[in-house]
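Certain chains of the assembly are absent from this excerpt, and the rest are unmoved.
The letters A and B name the chains in turn, as written, and every chain counts its residues from 1.
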Amino acid sequence: MAKVVTLGEIMLRLSTEVGTRLSQTAQFAAHYGGGEANVAISLANYGHEVAFATKLPDNSLGEAVLRHLRGAQVQTDYILKGGARLGTYYLETGVGERAAKVIYDRAGSSFATVSDNEWADLDLFADVDIFHISGITAALSEDWQALTVTLMRQAKAAGCRISFDVNYRGNLWSQAAAGRALETILPEVDYCSAGEMDALYLLGIPAYQGDGNGLVYYYQAIQERFPNIQVLYATKRQVHSASHNVLTGTLWLGGNYFESKAHDIDPIVDRVGGGDAFSAGVLHGLLAGHDGQAIIEFATAASALKHTVSGDDNQFSLAEVSAFVTSGSGKIVR
Amino acid sequence: MAKVVTLGEIMLRLSTEVGTRLSQTAQFAAHYGGGEANVAISLANYGHEVAFATKLPDNSLGEAVLRHLRGAQVQTDYILKGGARLGTYYLETGVGERAAKVIYDRAGSSFATVSDNEWADLDLFADVDIFHISGITAALSEDWQALTVTLMRQAKAAGCRISFDVNYRGNLWSQAAAGRALETILPEVDYCSAGEMDALYLLGIPAYQGDGNGLVYYYQAIQERFPNIQVLYATKRQVHSASHNVLTGTLWLGGNYFESKAHDIDPIVDRVGGGDAFSAGVLHGLLAGHDGQAIIEFATAASALKHTVSGDDNQFSLAEVSAFVTSGSGKIVR
């Protein structure tokens, strides 16, 4: 199948049991994840040859990350060792009306403090079909903002298509700063995960005034501004509670709008990584050359499945997601 | 109260925590169960004198099964020791839209490899009111298919009523094979758990064409074919998701159709054994001489309660199920 490289930060998530607060817990579950790493694992699960590039501290936690990635058959040849620490964050799991709560402790991580292209000597993009990176990476530092563009250009020069997930995080940068960065990043992008909020608040596209589907308007507006972007996609998430969401996938492809069936996710086991599972599903559909409706049904199904398992990564094979698209019933087969 | 013998296989179930996949789990919960064993435990809970007959390997797992049954006051005098192994299966617990997943590892078990009536020297049916057995047992081997009929006839000769749960399992035999077996089994049966799917696909009864209650039609058709069957019953399960089902019990008794109130089961803690709890509830009602409506309300309530506890067996007493039939509110009494 295809060859993909993703590059970004991977962090240790320390999370509480449902019903236990961060200030009261006596233990944490440990998971490793990050947007680009999660996309890598999903695509490896679908049979693609995927490498994840990052920088890890040379200690047991770095070792744990390698074990996590290798267990999922993601190539780790482009993972550098060094720097001070692994980024971490604490997650107080939400439930019902009570939202999850996050404490980030990611400053000064091995990856975030990279300032030059430390992968320059590695042949990162040879024969690679897609290079995927996200706005979280760009948000880490001024250096990373520049490096993101540098890497995209190198990838494009090597013949890769560029996939970018805007993934705006308010705790990492302001909307204004993100908007400015996107002006330099988006011109390099082929496939882009971005939605109404990104259009409105980061790209400054005027609010939709009509009655119809606003997303068509926003997708068109983004594409008008960045005609290089061939594909746009985003999920619509109806948040009934922290335990119950309804998820619908949307896709703009070839000038057409596609929307998946709505997935009623109740209860949510773990929503971290749900967006990455969706992105990976879209990328897989594009690589496999599926039509728009098939792509968006697959990607949304993959994301819905992710919500049913603990951990950031989507632990489902191509066959499993495909079967879920057609059945998805919740019935035991025996 | 009454005296009951059930006979069948009991297996070790190894299941994952909600949100953890079989391929990723580092531990399994252990439960012991099987259709006829689960029925035995329920009936013992209701105060009946119940013996469960099976064959177990002579090792610690066999010992664990005995402990499980004895703890529930099921008599174990008819349990043979020997053979190679205890049948096992792995259950990936389903949640929300994601269905449970089962890997069977039951071939070659001590029970499945029984070929003769090894209970012949034991006075299995003396003074017994009901002998209960299921289609899972018949499905284990050609020998077991024949043995099922042999045991039923012996039981009938000893004055037992014969209770049979069709319990079709597609992974054990084909619909055609099951249908052929039922032709020799059903003529021996007094009380039978069978529903629309069994009528259509195993017994080849033509599909109902009318607007009304198809089940009445199917129950009548089965009874026409096997006039010896006095009672038929089945649940209707509306599967919203693996975590949310609505369950209604139906009963055909004395030429009349009875239907329970619908139980909204949300969330489901563990649905394995839900059907067995229902069967045991019906058998109890019949033994107690209750009327049709009382029988089906009790049985469906018992099954609904089963869905709220971990483990295959229904851990509720006669008093508890009866109280639940009348209240069932979910309120704390204090």
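Rule of thumb we're sticking to: contacts are C-beta pairs under 8 Å (C-beta built on N, C-alpha and C of every residue); 3 or more make two chains touch, one makes a residue touch a chain.
Everything numeric in this text was worked out from a predicted model, so none of it was measured.
**Q** Of the identical chains, 2 are shown; go ahead and state how many the full complex includes.
**A** In total, this homomeric complex is made of 6 copies.
Definition applied: only the chains that are shown with their structure count from here on.
**Q** What is the size of the turn, to the nearest 5°, that moves the C-alpha atoms of chain A onto the matching ones in chain B?
**A** Fitting chain A to chain B on C-alpha atoms yields 120 degrees.
**Q** Can you work out the whole-Å distance between the CA centroids of chain A and chain B?
**A** Roughly 45 Å separates the two chain centres.
**Q** Under the definition above, what is the set of chain B residues touching chain A in their complex?
**A** 18-21, 23-24, 94-102, 104, 169-171, 239-244, 267, 271
**Q** So in the complex, which bits of chain A are touching chain B?
**A** Touch list, chain A to chain B: 263-270, 304-305, 307-311, 315, 324, 327-334.
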